[in-house]
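Note that one protein chain is taken out, while the other chains of the complex remain in position.
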Amino acid sequence: MGAPLLVDNADLSVKTLGPCRIDSPLLPLLGERPTTQHYIDESDKVLYDDTTSMIAAREVALDALPGFEPAGPRRKIYFDPSKTRVGIVTCGGLCPGLNNVIRGLVLELTSHYRVRRIVGFRNGYQGFIARYGYDVVDLTPERVASIDDDGGTILGSSRGQQDPGEIVDCLSRMNINILFVIGGDGTLRGAKEISRVATERGEKIAVVGIPKTIDNDIPYIDQSFGFQTAFGKAAESIQVAHAEATSAPGGMGVVRLMGRHSGFIACYATLAKSNADVVLIPELPFKLEGEGGLLNHLRKRILDRGHAVVVVAEGAGQELITDQPQSADASGNRKLHDVGQELSRRIKEYFDLEGVELNLKYIDPSYVIRSVPANPYDSVYTIRLAHAAVHAAMSGRTEMVVGRWRRRFIHIPIGLAVSQRNQVDPAGDLWMSVLEATGQPPRFE
Amino acid sequence: MGAPLLVDNADLSVKTLGPCRIDSPLLPLLGERPTTQHYIDESDKVLYDDTTSMIAAREVALDALPGFEPAGPRRKIYFDPSKTRVGIVTCGGLCPGLNNVIRGLVLELTSHYRVRRIVGFRNGYQGFIARYGYDVVDLTPERVASIDDDGGTILGSSRGQQDPGEIVDCLSRMNINILFVIGGDGTLRGAKEISRVATERGEKIAVVGIPKTIDNDIPYIDQSFGFQTAFGKAAESIQVAHAEATSAPGGMGVVRLMGRHSGFIACYATLAKSNADVVLIPELPFKLEGEGGLLNHLRKRILDRGHAVVVVAEGAGQELITDQPQSADASGNRKLHDVGQELSRRIKEYFDLEGVELNLKYIDPSYVIRSVPANPYDSVYTIRLAHAAVHAAMSGRTEMVVGRWRRRFIHIPIGLAVSQRNQVDPAGDLWMSVLEATGQPPRFE
Amino acid sequence: MGAPLLVDNADLSVKTLGPCRIDSPLLPLLGERPTTQHYIDESDKVLYDDTTSMIAAREVALDALPGFEPAGPRRKIYFDPSKTRVGIVTCGGLCPGLNNVIRGLVLELTSHYRVRRIVGFRNGYQGFIARYGYDVVDLTPERVASIDDDGGTILGSSRGQQDPGEIVDCLSRMNINILFVIGGDGTLRGAKEISRVATERGEKIAVVGIPKTIDNDIPYIDQSFGFQTAFGKAAESIQVAHAEATSAPGGMGVVRLMGRHSGFIACYATLAKSNADVVLIPELPFKLEGEGGLLNHLRKRILDRGHAVVVVAEGAGQELITDQPQSADASGNRKLHDVGQELSRRIKEYFDLEGVELNLKYIDPSYVIRSVPANPYDSVYTIRLAHAAVHAAMSGRTEMVVGRWRRRFIHIPIGLAVSQRNQVDPAGDLWMSVLEATGQPPRFE
Partner (left out) sequence: MGAPLLVDNADLSVKTLGPCRIDSPLLPLLGERPTTQHYIDESDKVLYDDTTSMIAAREVALDALPGFEPAGPRRKIYFDPSKTRVGIVTCGGLCPGLNNVIRGLVLELTSHYRVRRIVGFRNGYQGFIARYGYDVVDLTPERVASIDDDGGTILGSSRGQQDPGEIVDCLSRMNINILFVIGGDGTLRGAKEISRVATERGEKIAVVGIPKTIDNDIPYIDQSFGFQTAFGKAAESIQVAHAEATSAPGGMGVVRLMGRHSGFIACYATLAKSNADVVLIPELPFKLEGEGGLLNHLRKRILDRGHAVVVVAEGAGQELITDQPQSADASGNRKLHDVGQELSRRIKEYFDLEGVELNLKYIDPSYVIRSVPANPYDSVYTIRLAHAAVHAAMSGRTEMVVGRWRRRFIHIPIGLAVSQRNQVDPAGDLWMSVLEATGQPPRFE
């Protein structure tokens, strides 16, 4: 996963609201344990690099090697639980596990830190803005007990930014000390703004993000929550496409999967059930025409085997669609052209011209993938992320997100987390396994 | 289920190729059992009527009450297993359970009747026609052992008719004695023609159908195979729509489900997970505009509850779409206008006009529903249907399909099975339960 | 399904508390519809018989043919909804769908009949008895909205009878007018007693049962709720047994399934995934020893194929276990010997003696099967049963259960429902399909 090379310890350092002077209420539960954990030593770091060649390239001393702050409970915390008020908000598109994160935050805050007052803001950042008129939701252990049975988010969501000043007004008015923001990169940029404004005003508000991206494109995070659920569900669509393709003469299934900038879902779903013949991802442009083009490859597959399945990430092949205007959604994301429909049209045209029988079925499972409940793995992952986020916030960390780097839970400054995207490395072992599984050529060119 | 009233015993009588004179090879397995079964007495019938009022309306004597021939093994059979050659073909769109039926037929024919030679014809009726150039598939117990793990059909399928003369030529050339046809009403009409031509030519070929309709619209059949799997899968889409609708301000999910002429999938999927606010079926036209129209109802739901889910069967509301030309597919079915898209467009227009916030998500799970493997119930049902079909064919029945009437397996003449459609009875208890579950008004008018 | 022959209309007639004089609040929803439904005519009946031979054997006139009262909403009802108080209780062992029934009752009572006060009694009949000290649970639409996501019963359950006098005391004290009892035959006998005592005391309390039996052994009911979920889940265990058996030399899987007196789960689970080599059910005693005994059959299977799977219903083969004392559980059910363990022991002994390698895995999925949430089919079925039960109770029916006879929802007097058991007919087509699927001999003798 093409991890970037040039961060240094300055990039990785996390802001705090102030020194921690209150004994953590977890001590009786955990006993002396936290102190014995090697990684909870405040001076320790989780190494950024993981190969000898990466380290060698640094040309720095051992003690200057960059690393992330490890997540986990601290012995001393910043906020006095009995006086702490917490807000939670979910923003952007749906992703499996949103309710699990909400539930994890609430249960950890109430059961272990004994925080009494937690509210959910409705419908994303709109929930802070008076003119939308949304009431807040009281989040109690009873209210959240089984919300993880359902997909979606009980708080509602919306796309787009709101004025950070108005948001801080609202937080201030409600005496909120900690704000948990669950959302993608646009949302996290908004969270950074909120934190900035709060700091300018001298408000002690910890803003902690739990990064959400079904595309798995947030850097410095092994795998984003919901991703496994998503690609598992996506694999079902490839199965369906295969069933359709093999059940008709000249059968072809075209499956459009999520992945605006990164083809992770397409790659993993393909590997989960090796029935795809071609995978197209945003990281790798492809040509349709010509001897080495996609169309000719598909023609040969149909003639050789009688059927073919094409998996295409939504962000792939955008360069092929030149006759449609550009626009953007409320989150400010460029609206993608529908590559699945366009591809289907071009394939049909070509097969028609070539006189080869074709039965093309187009499958777009989008909402089904993002709206299902979390699978067991993501249930575990979200609860652990939520625990890490609560520990971070109670210790006064702010303007950061929780993540997992090479299987260690860590803190990442928001600025770094939104600085770039995680993408499939066309020279890495994931893509190589995809090539091996599909048998497609390395490039259509 | 608005069962038709006026059939009589002439309509229900099944053709045979000739008298049964060969001892069934099942006798050692079943012992004297078949003779002790009350319903296997050739003179017995499964009553067509099931209420006293229906019987009273007949005004006939008890022994003239119409009834179906019961399915099941006969002590004497028509075909000599050692010399019997069997063909199987699957036609039309996919439906969960096709591979289970193929498997059930092959296992029953080989394990119990000891038939040695079974072939599958590829890609529907095209498989019989020389110019398509499809080889037949040898169907052995090994080949079919675990095909029920997969959706689709291992034989492939296609829509549309082929010349019955050419088909009988092919059957005759290959010495096929029994042809099992798995398909919908168009396919069964084709099977009737094949049987007619064979009879005219004096060929002793038993043509036995296993009716396939994901819409559950074949009459005289409690529930068509694959239907339970289908509505179970469809219910997942309603869940998804609910998750989407409740996760956004003004959230609305519109789910288009199968159902060209009959709303069974829409009704059952809705009852399976009572998250739908409105169900629209082909049996009940509806108005969009006006006080009692659908749009106003949806507006009120959104204002009252903040979200709404609409389930629409593909054949519903066709009368609303008047500006698009009519066409037909290869099976001769009139191509339906896409009511889901049209409805979504009209709802958006209306909410825009009314100034009510709307976040509409359109979900069309079509292929996903028809291409999944059969669930346990349909696995049982298909194996029992296949057993019944084999017993019928081996005893020389022809131009018939197997079905289940009020939980008894029966024989139905093809002519009767394709004479009309099973539909949701707007005055029956199924629709009433739907109304009770959704709380929608009885009519939008 | 060996339905009994000799009921007459006297057996089938349902008690009522008195004449219905109140307009049903469903009329505005349903409009004139109920009157147009052929079966809701109070004088109509759903025929008990379904074959011409059964009718002929009656030797009665057409209008004397026995039939069940059809279920469904009545135009006039007995109880005034605004003054009606309702109690619900669940008794006996768990079964998929209990929460669905509770939810269906509550939603129908509140949404359509506008009943305001519904309480749940905790832990079965114990919930009525003061000395157990259980509070009642207020059942509102909000409380029950998503309880169908979970298995079990939110009310709790317990086995065994309580004094009917004390129960009626409790109902009377709380002004309960309608009591819904969800439970098996012991529970229903208790319900009959409650109804009897209430009648003796002149209390107008409608006692309506929803029969619960995971074994599908209640007569006059096509299939009991939860049964499909149960056998679908049970089929997974057979898959597991098959995976184990085929993965070891001399691999044998022994799966014990539910079925005290009836082998329906064993039969259906076997047909759902034809990996079983032998099915043993309570209806058919079997011999272990001798040429035609089970042990010799299994030895041959292992030697021929290398593996074997045995499915045994818990009530099968009880006659083999003679060295253990008899006892009974709190419901008064005779405690069964563990036939699965005993069988495994005997098989191991035998293979050891014969010197044939054996790797036997014993699988008993019991709780897993009964505690899972209802599948989509059972979700639909339970909601429709609940609707029928509410209609019956509101119209003043009492001492009855709701059921489905040949796919029509009907009313059955409790006395008849508990008079005998539904069992697998060894001469019927279900068992024949099992024999055909497993290839086992008709009897081990």
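Labels A, B and C are assigned to the chains in the order they are written; within every chain, residues are numbered from 1.
Keep in mind that, in the parts below, a contact is a pair of C-beta atoms (placed from the backbone, for glycine too) under 8 Å apart; a residue touches a chain by one contact, two chains touch by 3 or more.
On a predicted model such as this, the values are computed, not experimentally measured, just so you know.
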Task: Contact with the hidden chain (one of A:D8, A:D23 or A:D44) - done: A:D44
- [ ] Using the touch definition up top, pick the residue from B:D49, B:E108 or B:D150 that touches the left-out chain.
- [x] B:D150
TODO: Specify the residue from the set C:G156, C:G183, C:G209 or C:G396 that touches the hidden chain.
DONE: C:G156
Task: Option touching the unshown chain, where C:Q161, C:Q239 or C:N333 are the choices - done: C:Q239
Open item on the list: To test your reading of the contact rule: which positions on subunit A touch the chain that is missing from view?
Closed with: 26, 29-31, 33, 36-39, 41, 44-47, 49-56, 62-63, 65, 67, 70-73, 107-108, 111-112, 222, 228, 231-232, 235, 268-269, 271-274, 375-377, 379-380, 383-384, 387-388, 406-409, 426-430, 432-433, 435-437, 439, 441-442
Open item on the list: For subunit C, which positions touch the chain that isn't shown here?
Closed with: 94, 98, 122-123, 126, 132, 134, 150-154, 156-158, 236-237, 239-244, 246-249, 251, 361, 363, 365, 367-368, 371-372
Task: Touch residues of subunit B, complete complex, unshown partner - done: 146, 149-150
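Here is the rule we go by: only the chains that are shown with their structure count from here on.
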- [ ] Could you work out which chain's C-alpha centre is the most distant one from the centre of subunit B?
- [x] A
TODO: Would you mind pulling out the distance in Å between where the CA atoms of subunit A average out and where those of subunit B do?
DONE: 42
Open item on the list: So the centre of each chain is just the mean of its C-alpha atoms; given that, what is the distance between subunit B and subunit C in Å?
Closed with: 28
TODO: Mind pulling the residue numbers of subunit B that touch at least two other chains?
DONE: none
